[in-house]
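Okay, structure first, notes after.
All protein chains of the complex are present and in place, except for one that has been dropped.
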Amino acid sequence: MAIHAIERATARQPATAMADTGGAAAQAALRVTGLTKQFDTPQGPLTAVQDVSFSVGEGEFVSIIGPSGCGKSTLFKILGGLADGYRGRAFVGNEPVAGPHPAIGMVFQEESTFPWRNVLDNVAFPLEIAGMAKGQRQERARHFIGLVGLAGFEQRYPAELSGGMRQRVAIARTLAFEPKILLMDEPFGSLDEQTRLLLGDKVLQIHQSLKQTSLLITHSITEAVQLSDRIIVMTYRPGRIKRVVPIDLPRPRTSEVVSSEAFGRYVAAIWADLREEASRGMTDAERPS
Amino acid sequence: MAATERLTPATARAIDPVWTLRLAIIAALLVAWELLARSGLLFQDVVPSLVKIVAALGLLMVNPAFWSNLGVTVSEVALAMAIGGVAGLATGILVGGSRFLSRAYEAPLYYLAPTPKIIFFPVMIMWFGIGPASKIAMGAVSCFFPIALSTAAGMRQIAPVLIDVGRSFRASTMQMVMKIYIPAMIAPVASGLRLGLGVAIIGTLLAETKLSNKGLGFLIIQSYQHFDMPEMYAILIVVFTLAALINAIFARPHNSPKPNSP
Partner (left out) sequence: MALVKRLRAVLPAMTGLATIVGAFAVLEGLLRAGLINRYIVPLPSEVLFSFERVVMEEHISQRFAQTLGEAFAAGLLAAIAGFLVGVLLYRNRLLERAVGVWVAAFAAAPLVLAYPLFLVIFGRSSLTIVMLGFLSGIAPVIMKTLEGLHAVRPVLLDVGRSFKLRQGQIFWKVLFPAAVPTIFVGIRLGLIFALINVVGLEFLINFGGLGQLINELAERYDMPGTYAAITFVILISVVIFAGLERVEQWLRPSA
């Protein structure tokens, strides 16, 4: 039964600009319509995303997956209010995006811990900005530090930690903010497979208990299928929506789902789409510029 | 060395090969020096006996003229650092903070930095006279460049993602400055100040040797003119020891140990 759902969802459809009309019928937490963004490069204008429209309903967990260079991070920055110069519209709730929205928390792809603060002060940073009292914010920070498995490392500095541990600090920092909407750009990139699965579980638990809305940018198909309600597959540059795949795996979900048959079929189906785009990306990279 | 690894800490410390070698080298140099001094091979007192040098050092320490001249030099260097430091910091912040200004002015600063500043001294004398002001000006010009360049680089090199993190949590401008910009810049600015101090000392002292009647530089030239070699060695020992101490105090603190996992 689930198998038929997969086949229907991934049946060959034309890869024209697809408007994703999924998401709850009620007020969407995030919505973009006709998003197009170009960058100026020495080699000429580069279109990162072209005419992208989708929405994320409240409480949904949506992943955007695509080959490198398909503009996923651009979408992340636009929704986070950190980018401008685009055509089309972006909304958080029913407010147009104009700078970072108070309900949104972002986890960045790059190394983003503050090297001059220890782990505790890093994670407490958003609470400090919001004016929370020291004792309270440190207690809250400790809770999230424990959640990402770094209990005991509160006094260490980022330089003393591995890349993966630093990324966990960054995730804990955003989670400590307890945002209603969580935007994550390849947050698990520098982590090994096992840590990734376990952290994914934790993120899902928080998503469920706080009734968060989450948008995850990733290039890992297994991660996307493990965590999401819906997966938006992007084409290679200029990034368009190639396909939207509803993931019909049971909730509440744990990392054990990776061993189920349905999981495997979803992954295979999405790879079939993604492989085409990824190879276009690979040959492009090999071409002399 | 494998042989020492099995020993208890106490014994290992006692025969630490590194320190043994160091002491041996120092002892050899001192012995060679003393032999050369007493051999009469070189012109008298070009290499004075260690005894004479130590005696001169002793005399120096109790000579009030030495301390007043030291005070003059210290105050000149301090003022030079204050002037050059403020100018350098301001310039660095302005130039490093704007992409346009950085591309316009950072290169000229960078290429002008490794030039011999002492050749500006005649200009300083014309503008500020032969008193301490020209020496301070010399020191200030010397330390301006490394401070401005380090500060500009520090501004420029703040990882943009750190700014994004601050913005994503909607930090106010004041919070961005106090909690992100300033902490991010402390390390490069401190490094620039350390370099600046080193060249301020050199610039000021060289100016004193060229044209002055006060300061440690003046004392050095005076002992040269009187051919009082033991005194010159003594003053030079003091100057180099002070320079080494200052360097050690402001040396880059080895903050956190290196990460030990992938």
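We just call them A and B in the order they show up, numbering each chain from 1.
One rule holds for everything that comes next: a contact is a pair of C-beta atoms (placed from the backbone, for glycine too) under 8 Å apart; a residue touches a chain by one contact, two chains touch by 3 or more.
Since the structure is predicted, the reported quantities are computational estimates derived from the model, not experimental observations.
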Visible chains in contact with the missing one: B
Residue touching the undisplayed chain, where the options are B:52, B:167 or B:210: B:210
Candidate in contact with the missing chain, chosen from B:15, B:35, B:90 or B:104: B:104
Residue among B:62, B:119 or B:174 that touches the chain left out of view: B:119
Touch residues of chain B, complete complex, unshown partner: 1, 17-19, 21-22, 25, 46, 100-105, 107-108, 111-112, 114-116, 118-123, 125-127, 198, 201-202, 205-206, 209-210, 217, 220-221, 223-224, 227, 229, 232-233, 236, 239-240, 243-244, 247
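In this section, only the chains that are shown with their structure count from here on.
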Interchain centroid distance [CA atoms averaged], chain A/chain B, Å: 50
Chain B partner contacts - residues on chain A that touch it in the complex: 80-82, 99-100, 102, 104-106, 108, 110-112, 114, 116-117, 125-126, 128-130, 156-157, 159-165, 173, 177
Chain A contact footprint on chain B (complex, rising order): 159, 161-162, 164-172, 175, 179-180, 183-184, 186, 255-259, 261-262
